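Right, chain A next:
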Amino acid sequence: MGKLAYYPGCSLRHSAEEFDSSTRTVLETLGMELEEVPDWTCCGASPAHMTDHLLAQTLTARNLRQAHLVSEEMVAPCPACYQREKSAELEIHADADLRAEVNGIMDRPYSGEVRVFNLPELILERVGTETLRRRVKQDLSQLRVVPYYGCLLGRPSEVTGEVDSEQPVRMDQILEAVGANVRWWNYKTECCGASVGVPKKIIQQQLTKRIFEQALNAGADAIVTACPLCHQNLDMRQAQVNSHMGTDFHIPVLYLSQVMGLAMGFTPEKMLLAKHAVDPRPLVRGALEKAAEVRAEEERKAAEKVARAKARAEKKAKEKEDAEAAR
Partner candidate 1 sequence: MTEKTETKQSGDTASKDGDRGIKVIGILCNWCSYAGADSAGTARLKQPVDLRIVRTPCTGRIDPIFALKAFEKGADGVLVSGCHPGDCHYAEGNYYARRRLELLDRLIPHLGIEPERFRYTWVSASESKRWQEVVTEFVGKVKQLGPRERRAL
Partner candidate 2 sequence: MRIGVFVCHCGTNIAGTVDSKGIAARAAELKDVVHTQDITYTCSEPGQDAIQEAIQMKGLTRVVVAACSPHMHEVTFRRCVEGAGLNPYLFEMANIREHCSWIHEDYDEATEKAYEIIKMAVAKVRELEPLYANEVEVNKDVLVIGGGVAGIQTALDLADAGLQVTIVEKETTIGGTMAQLDKTFPTLDCSACILTPRMVDCSQHENIEIMAYSEVERVQGYVGNFTVDIRRKASYVDWEKCIGCEICQQKCPAKAPDSFNEDLVETKAIYLPFPQAVPKKAAIQYDYCRWFQEGKCKVCERVCPADAIDYEQEDEYLQREFGAVVMATGLDVFPWEEYYHEYGSGRIPDVISGLQYERMLNASGPTGGHVYRPSTMGKKKEEPEEPKTVVFIQCVGSRDESVGRPYCSSVCCMYTAKQAILTKDHVGMDTDIYVFYIDIRATGKGYEEFIKRAQTEFGVKYVRGRVSKLYESDGKVVVRGADTLLGDQVEVEADLVVLASGITPPEGSGKLAQTINISYDEYGFFTESHPKLRPLETNTAGVFLAGACQSPKDIPTTVAQASGTSSKVLGLLSRDKLKTSPEIAVVDQTRCVSCWKCIEVCPFGAPEKQEQRDGSFKSHVIESVCQGCGICVANCPVNCIALKGFQTDAIIDQIEEALLA
């Protein structure tokens, strides 16, 4: 498997460093060679897009050009960056004039072709659920989670490649493969409002509240996401929501990569669970212990069964002997 260009994007450098490190750890453990895109810069995010199309496409094209120095495949764990880079790549390829314009205002032109992956996409295509199952070291069967895709991992299917943008499945498949207890809910893709978190926080407080309610309704103890913006919104702002809405949510929000890491045997410390506002460690520890108990219980039952069978056999044998002796 060749080298892979890695585009962290601004959030993963600081506000989502745990997403960054857990992702690198997991991907490398799964045998992928990552190289950070040299001198990568911001994808422009929504502000660029809402200001000028050419600007937006050029800011992304620059990163694709840089990535191309390393590899023809690039993974962008942040779904927002992924959306920008992927759709720019698609558009620049479809539209020669745009490519010319874009190259017109960059220092050096971008002529290559780079396939952009989001995290779930990459894992399913390059690793696959079978391998994941084999890599499981810790039993997460007692960790009840709902996968939260947010806006940009599913929509639009022409970009993300999810079969249905309304019911994306990639995270579900990965989480099931690593043995977590995945609950179905019909709220996978309802927006949390993160992308306007800063200028209009009122918006997302309404939206996140619903997401927490739905998660509990689905019988989940934690929400799993692969988006730093959603995470910031659901985790860092959970206290805010509680104070504004008079609610009392305490729902850990885990990154997909963190859950994978835990399943693959890494410690909560290594997965930087401590970085979260709503501390997931008690929940995780609890789940692991419960799983151990359940397993022990099963083993005990199994052992008893064997013992009983053995006893029965001996009894039979003895009766036989006695009978013979009598004769």
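Picked so that all candidates are chains of the complex that A comes from, given by their letters.
Here, contacts are C-beta pairs under 8 Å (C-beta built on N, C-alpha and C of every residue); 3 or more make two chains touch, one makes a residue touch a chain; residues count from 1.
Bear in mind the structure is a predicted one, so any value in this text is a computation, not a measurement.
Undergrad: Pick out the one candidate among 1 or 2 that is in contact with chain A within this complex.
TA: Result for chain A: touching candidate is 2.
Undergrad: Write out the stretch or stretches of chain A touching candidate 2 in their complex.
TA: Touch list, chain A to candidate 2: 164, 166-167, 184-187, 190, 213-214, 217.
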